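For this view, one protein chain was removed and the others were kept in their places.
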Amino acid sequence: MDLSFTEEQTLLRDSVAAYLGDRYGFDARRAAIASPTGWRPEVWKAFAEELGILGASFPEEMGGLGGGPIETMVVMEEFGRALVVEPYLGTVVIGGGFLKRAGTDRARALVEDIIAGQATFAFACHEHEARYNLARVATTAKKSGSGYEISGRKAVVIGAPWASHLIVTARTAGSQSETAGVSLFLVDKAARGVSTRDYPTVDGRRASEIVFENVTVGADALIGPADGAWPLIQQVTDEAIAALCAEACGVLRKLHEGTVEYTRGRKQFGQPISAFQVLQHRMVDMFIQVEQSVSMSFMAHIHLSDSADERAKAVSAAKVQIGRACKFVGQNAIQLHGGMGMTDEMAIGHYFKRATLIEGEFGSVDHHLARYESLSLDKVA
Amino acid sequence: MDLSFTEEQTLLRDSVAAYLGDRYGFDARRAAIASPTGWRPEVWKAFAEELGILGASFPEEMGGLGGGPIETMVVMEEFGRALVVEPYLGTVVIGGGFLKRAGTDRARALVEDIIAGQATFAFACHEHEARYNLARVATTAKKSGSGYEISGRKAVVIGAPWASHLIVTARTAGSQSETAGVSLFLVDKAARGVSTRDYPTVDGRRASEIVFENVTVGADALIGPADGAWPLIQQVTDEAIAALCAEACGVLRKLHEGTVEYTRGRKQFGQPISAFQVLQHRMVDMFIQVEQSVSMSFMAHIHLSDSADERAKAVSAAKVQIGRACKFVGQNAIQLHGGMGMTDEMAIGHYFKRATLIEGEFGSVDHHLARYESLSLDKVA
Amino acid sequence: MDLDFAPEDETFRQEVRAFIAQNYPKALRDKQDKGEEMTKEDYFSWHRILAKKGWATPSWPKEWGGTDWTPTQRYIWSEENARADTLAILPFGVSMLAPVLWTFGTEEQKARFLPGIRDGQVWWCQGYSEPGAGSDLASLKTRAERITGDDGKEYYLVNGQKTWTTLGQFADWGFFLVRTDPDSKPQAGISFLLIDMKTPGITVRPIITLEGGHEVNDVFLDNVKVPVENRIFHENQGWTCAKALLAHERSGIAGVARSKRNLERLREVARTEPADDGGKLLSDPFFKRKVAELEIDLTALEFTELRTLAGESSGKGPGPESSILKIKGTEIQQRLTELALEAAGHYGAPNLRGLGHNFGPVGPEEAHGVAGAYFNTRKTSIYGGSNEIQRNIIAKMVLGL
Partner (left out) sequence: MDLDFAPEDETFRQEVRAFIAQNYPKALRDKQDKGEEMTKEDYFSWHRILAKKGWATPSWPKEWGGTDWTPTQRYIWSEENARADTLAILPFGVSMLAPVLWTFGTEEQKARFLPGIRDGQVWWCQGYSEPGAGSDLASLKTRAERITGDDGKEYYLVNGQKTWTTLGQFADWGFFLVRTDPDSKPQAGISFLLIDMKTPGITVRPIITLEGGHEVNDVFLDNVKVPVENRIFHENQGWTCAKALLAHERSGIAGVARSKRNLERLREVARTEPADDGGKLLSDPFFKRKVAELEIDLTALEFTELRTLAGESSGKGPGPESSILKIKGTEIQQRLTELALEAAGHYGAPNLRGLGHNFGPVGPEEAHGVAGAYFNTRKTSIYGGSNEIQRNIIAKMVLGL
């Protein structure tokens, strides 16, 4: 039983932090998200080539560095600190998470492309009528020749404007929100019948509404078993949520540190406002929330290799804590910055906006409480 | 539209407050609750004769003073301030509430006894398996000659050791938690087949577990229609809950005032602890809770004469606010008193204990939220 | 103690309701429905209709254009406006400056400035806050020196910077707090000046807030010449005016009627948006509970406000009492936007600001702009004296700590 980092993990953290400190300052990021494309392919290239982090969590036999969840955690926490918008979660954690388990030659080749920074992914899994229930899939994939024909609409596909490929959930059997009957498909974003409407998100990323109109894909587009992708979807989204929790920890640390720093410098009534006990205790409560969140991020990552139920329970518990912390720490960071916190010009508001969206990403606090209860309390009741 | 008190109401408040200030000090109360009987019949006599408040809320044609809910509110708030244990709620608000609507000669005679301080009542309505659902009645009343035979068990009947009479809910038809089929009976506590186990409660009152074993009562024991007492039960318990809210307001005010006073006198680190901003803001938040509770008590009492749904919605909303306030204000009153708040010797702990039991009396916060939702949100959903 | 309305009050309510229905500009309603930004003319259009009817300034003294309504009539007025979701009359002239004018102004000043405010002809902005002075308003640094102009007249030469000037981009005139005596104690050397925003030396610069909106501004004053007759009340005693204004700023801040309307809207959204189980969000027990809790808190706030009006609350005077209303009112406003964002689910994320009208909606219409509204509403616990300052006020003024 040991909760400390290895030397390699500490090194990884330091190198990512150094790179981002150097090249991912607030002004550079601001310019990038305001640009027509909204991201910096050259940063992505550096992730692949200079830092080598795109392969950090892939097995060595696939060309990766053989790292695991803790390596992803380390990278994502640093990304949170710098508010990195580039699609690491969609590409490496989710896209890579599916592909490395797909077992097809095409998937293996795409993993190599990911590691090389040549392929980027977005996960088209949300539908408007489904809210946070990923099994509620109305998009269909019908057998057509040796392959499939996909039709349907996906909502708010984060990172889709930057993606070369999409991973799409579609129903091949069953109805409504049955988990059986959901399958996963790899779709080239340029494929005929795929149309997208791209837009920015309030936290500085890009997303798309996507319509699939009789999009034909080959048999090798199928990831995991036909009709039976649900366990794989659960596994990879749990990994994604854990990674998101790590990102949140970076965001939360910056929100807290930024607030402590600001209140030390801001004078009112003849003293720094950090001298007011009420604000001190508020910052202590923020700090406790941050610490508890980091603990839960550790906890979730450690449990990712456990049984499906233990894994899901751990991940949902972490997302509950982190969702709460995002709200409490974010709101109070703005409050303690006063009017300055309301301006677009200061970084703090941008951290707040990211924290706010993380709250709901892959399920709200209520969603994960319900999931946690179904695994922890209902089973034995 | 007017939320101010009449001159008579203000006079009533002043006279009750003056009497209690004079005769119901903390030490006198402490001695009374530790005595074998646990209450002071001479105080009850004074309520009837000196203050005349036992008849304040009865119609003039029944020998009362013709007051209404606001008079009850005024009295109960003062009772809360003094932690009065005598059974005003059970006797006047609940017992009287049922009897004045029963329409029988026996009931009318008993109202006169109540006003004269000669009859005291307890409401035997709880059963262990029912939690806060008063319609879940397993106690039965079977037709027997011209009257009924009652059998069953009632739990935690507050004030029963002091009661000359009981008002008992019993099922005459229907099953489980059906509201139809519940009837109300007036039972002499000395009747054959009634056995009680009396004990103190943690807030200094007395209660009983009561077993009814083939207790025979006459036809005139029935209050309200056979099988159809539910609307009347709802009405009178709503009146009781409103009165309880008023009592809570008195308790809450004392908790808050006592805390402000204590922190002003208590010195730590060379200054009164009331100088610490964190404690100041805590006391402000307590104050806001008290003010909101008083507002909701007004609101509930004003709505008591509305339609059943409007009345129930208002009362449940008030109980939610007051339940929350009892917890928040009570816990923080103890916290700000530090170790002294933990001692039996200081009054503050006794207010905390009363506030704690009020939280759950006639339904917890969750119970009343559910009731509120069923009236406010489900109907139109 | 009762909540009944007298028959004449019901008649009044019908009159108000009918007037709004018949006279509220359709163009304004359309823009509101589409969530479009309002122009200066939009803001004034409804104001001028009301001014013509004599209802633009109900709380003013009768002689300057007030209506002499009873408190119950004023309550009905605000309820009906919330119900019809009319565009609020801007407070800067009507509720902030006007009371200062009629309390501290000379007869000439009243005659010169009050009619333009009442009739919606002159747009006023506020010059209070400064970059270094937030909640600690009295530490303001903007200087005003007495000079004699080339024309032989007396002027103040004003230099400094104001900030958080709401809708200052539209302003014709502004009321400013400036320091006329740098040597006395912070609150003692301040004067209250009215400044024509077209005076040379004034620069208004937008501040973009975190949701991307332009609502507030920096105002730079560089050797701005202000005639001494534009000063209200005595020199160096502007703080007296400021305090009066701040008290008025907080009244009505509970915003009960508007919050009721927004709660109704939230319930509508929750009745249409999906829950995880395929049902509707308002059937989700936990979302429903949050709505119920908010509704109950709003009821408590409403009755606390009514008690305050009836003089039955425990606070002492309108200042500290309104602090409770400000704290609870803004907390409720914030929770409303928080729940609206939660209700929108994934569709809280899109940021369509700046994409132009041709882009069309993304997701359900009611989700449009909910994140922006949530971000923007964080300001309510900061402005007008932060909620922490309000707690300090209650601690000192009500609890005597």
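Letters A, B and C mark the chains in the order given here, with residues in each chain numbered from 1 onward.
Rule of thumb we're sticking to: a contact is a pair of C-beta atoms (placed from the backbone, for glycine too) under 8 Å apart; a residue touches a chain by one contact, two chains touch by 3 or more.
What you are looking at is a predicted structure, and each value in this text was computed from that prediction instead of being measured.
Although one chain is omitted from the display, it touches the following shown chains in the full assembly: A, B, C. For subunit C, the residues in touch with the chain missing from this view are 285-286, 289. Subunit A meets the missing chain through residues 1-6, 9, 70, 260, 263-264, 274-275, 277, 280-281, 283-285, 287-288, 290-296, 298-299, 301-302, 317, 320-321, 369, 372-373, 376-377, 380-381. On the side of subunit B, the interface with the absent chain consists of residues 126, 128-133, 136, 155-156, 158, 176-177, 197, 199-203, 207, 209, 267-269, 276, 278-279, 327, 331, 334-335, 338-339, 341-345, 349-350, 352-353, 356-357, 360, 364, 366-367, 369-370, using the contact rule stated above.
Everything that follows uses one rule, which is that only the chains that are shown with their structure count from here on.
Greatest Cα centroid separation from subunit A: this falls to B. The mean-CA centres of subunit A and subunit B are about 53 angstrom from one another, to the nearest whole unit. As a whole-number value, the distance joining the C-alpha centres of subunit A and subunit C reads 39 Å. The centroid of the Cα atoms in subunit B and the matching centroid in subunit C are 43 Å apart. Residue numbers of subunit A whose C-beta contacts span two or more other chains: 276, 278. Among the residues of subunit C, those in touch with two or more other chains are 388, 391.
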